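Just one protein chain is left out here, and the rest sit where they should.
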């Protein structure tokens, strides 16, 4: 039995609330159970220096956590004076994941920044961020399409979504909450596209190394979960 | 006529949503129209170094804005590596305002940190923060009371709330939104207690200096508005 | 009786020493009793990025304290690696106060930076800074006028000066020194123009809230004191 | 044909030079072809704050690159004032990988820091770092054993080594150099133990997503390569 | 002929104004011509960590320049977020120079920090700082002696003073002002004690290397100048 009482292959309730920001070109409040992430997409008519005059655009992401998103209050990174390694790692992952399904040439020389800010954390903030960021990005492109600035279908080649899996109590389980994550033997994050292509795999043994069989079970679970997330994304933006 | 079509003395719709955070000891999502601030109160059993072994506690605040809380995306302060002057000024104001109604001796050697994070900004973020922070602080103290750690009525001596007023188009108006604020000739923020005592006044001329008469009109408006905010706080925590 | 033995409405001895810097275009060593601030005005033929090609100029201020300007040595902000909230707050206030009496259009695309460095502190450093900064700014403009770069009377629309007032021992008193400030119940700073227009009001309750009557008494005192400061400025630059 | 003319499953010449530092308790200059990393192990009789009085020790890693380790000179991170996201990500990976084979309880309340400094880079610096760090760690423990401070066999439970694999020109290839890495379609890093347990998997699609079959081919290659690396480690420390 | 019209071996007018700070235990405004440095000595009953419980004290220095001490306004180091290499180099030099004549054992476990802040710069700020710092240090020790905390003669073993010399227009000259310094071929700073012992020598060729003969001429000049400075120090503290 999982601490969350869920089935091994059962994800938490997932929801996407769109247009939650008055200002952003695209926005989505994504919830994976008690993990709540506010994703906003901001369009800017400038690109990083190394892309200037290249005709190509850029999609990037930033990630942050409110200080009391977690059980114990964490120090505010703005006060600390630097973003931690975990923050930088996650925002690089979100950016890479989104770019895997974007045609930067078709976007043209513009930059879209997706901010993923965790309002409440209960495990799986990076996977919720990627999954919700896709919706915000989609809506930003639709906003642009409405202004004849681009075509959603040309720029956004596919869905992308992410889920965590882990070995808990000897079983492969999906979408771990904080309590499960803390006691899991292996922790893995998978990012895949709507067509089932793999974009990112990150698997880490906690304590004891994992076996090929365990890892195969994790991939299988992830594939199923991501298919469901893509389905929910489709419903959300329909 | 105000750009917002409101009467000169008409505030925006105000609401307090309590218990919005699974983790925080007290929390409140406060809305002044389209200005939305998430306030969380975090209890820690430690105090700043200069209070150690004094028997007295501390109440402090931190303030932040999500990068796309505003019309144009702002750089994330965690990425910039420092909190700006405006941020520091506002969080010092929030902390001082709350401490004006707290008996730090009665609190005992514990610290409560109120984080005010602006999810969406449309003018008046500091006044909304102070007003919502009081609710989060109240609920944190009630949480402590339920655990026999303190008594709300001994620690929290009064309400505290804040409102902005300004001279717009020659008229004293209350609770300016961003558009009104940008075109106002004078911008003032008032912090008062439930009993009508004054805690903080900050008034700034934009462009041309203001007169004694104009300032008196602003105070009068503020007094009325804050009485209403205190009433709404009372209803919210009842 | 005030700790300083002064009358309630008696300011400390005030003096302005001009041309104290060999290099600066304008400079003034201002003394409010034992509070000594060195103000220099530096002219640069550049403006902040957002003003480029606007035809408008800029006046800004920076504030600092020598480490041993105070009773206990403070850490040097350059060594700490960041300017504290109080420093940023004060330098923003000085800049806003000066700009309230400057016609930036008439100045043309140039920037004047006023550095206010506290050599010795005994309360009221921000009000002394503003009052002395006006003299340094005036002399910088006169320097420019001598070189046919501008006209003092077109750019500098009025005087601006500042004074602190507070409630001490139940009485409204003016120009508090450090000892009085530390024991005052309310602390307020007023910035006004030569014509009596109000530019900035900042009032803070220390301990218990203040009443409307108390605040009115503070304003009345401030108005009188600032009139005197403006008179002294006039004598100084005559 | 690979740009390096190597067989698909052919690693570069690998070497470990031990005792290269006069000062460090353990050290190793590891070479994977033209990628050269200097690994030093430093023993300190202190642990991070959260482990104090726990009886448990800690193994951690830091990673750096000399500015001209690469084709173009990179800015020195010490001059930039912060370690980049890539640096933090890699040093966290090295630390986790080593801890997977260390019994921290058996180590006792001491800390070993492995510094991995890249003298010359040609792809695969993180995998070379992990593989060489194990040797430096081993020698540090042997140094301690010689002083009756610990027992190598009790603390170091297994070997750990790492290798990169990728899809290049449609083929799964092992141990990519910089040129191959730059043109690879998928880039994966595997960390495994001497017994074949998996410690870390990181796989990233560059451009187009990868398939399950491709990923399976990468794992198979990695398993073979890591077995060889472990064998070379055994020879090196024999 | 020197640009300053001075004789080759003629120093600028030198003066020491003592007790210029209301708060500091010792203070001195030193002037070498138009170079003005405010030196304050602050006594603290704590020492750096590595001296705790050693029974020995510490003397250290910090150096800063007001932004408009120079011909062109320099960025404020507190705003930049770091002290420049030149600043760090100079304050290390001042500290070492003072410690050369202090018996740290006799001082006991206390720290004296000398702040040298350049109010106006015209060449030779580091030599003026050292020379004035000695006076501030002396007066701090006398302050302590008056309180039976120490004995000046036991702690302060000798005078220390500094002067710059250089090769200008083919001649060895002393105490260069900014204009002379900018066009000098060699720039040297000498720190010596009252008894003529050498504490620090720093000589730098600008453009072309200097010869042994030139260097010998610089030392000879310096020796004479420092003897005079020591004499002036004696008169100042008499």
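Order of writing sets the chain letters: A, B, C, D and E. Residues in each chain are counted from 1.
We adopt the following convention: a contact is a pair of C-beta atoms (placed from the backbone, for glycine too) under 8 Å apart; a residue touches a chain by one contact, two chains touch by 3 or more.
The shown structure was predicted, so the numbers you read here are calculated from the model rather than taken from an experiment.
*Asks:* For the full complex, can you list every visible chain touched by the one that's not shown?
*Replies:* D, E
*Asks:* Tell me which of D:38, D:98 or D:161 is the one touching the absent chain.
*Replies:* D:38
*Asks:* With respect to the chain omitted from the figure, which of D:117, D:158 or D:179 is a touching residue?
*Replies:* D:117
*Asks:* Residues on chain D that touch the omitted chain in the whole complex?
*Replies:* With respect to the unshown chain, the touching residues of chain D are 21-24, 27, 34, 38, 40, 42, 44, 62, 64, 66-71, 73, 76-83, 87, 113, 115, 117, 119-120, 122.
*Asks:* Which residue numbers on chain E touch the omitted chain?
*Replies:* Answer for chain E: residues 82, 84-85, 88-89, 91-92, 96, 100, 188, 192-193, 195, 197-205, 208-212, 215, 219 touch the chain left out.
Here, only the chains that are shown with their structure count from here on.
*Asks:* By label order, what chains touch chain B and chain D together?
*Replies:* Per touch definition, common to chain B and chain D: A.
*Asks:* Copies chain A, chain D: same or different interface, half of numbers shared as the threshold?
*Replies:* Counting shared over all numbers used gives more than one half: same.
*Asks:* Quick one: superpose chain A on chain E by CA and send over the rotation angle as a multiple of 5°.
*Replies:* With C-alpha atoms aligned, the rotation comes to 180 degrees.
*Asks:* Please tell me the distance, in whole Å, between the geometric centres of chain A and chain B computed from their C-alpha atoms.
*Replies:* Roughly 33 Å separates the two chain centres.
*Asks:* Based only on mean CA positions, could you tell me how far chain B sits from chain E in angstrom?
*Replies:* Taking the mean C-alpha position of each chain, the two centres sit 50 Å apart.
*Asks:* By residue number and range, which residues of chain C touch two or more other chains?
*Replies:* 81-82
*Asks:* Connecting every touching chain pair, does the picture come out as line, ring, star, complete or other?
*Replies:* Topology of touching chains reads as a line.
*Asks:* If two chains touch, include that pair; go through all of them.
*Replies:* According to the stated criterion, the contacting chain pairs are A-B, A-D, B-C, C-E.
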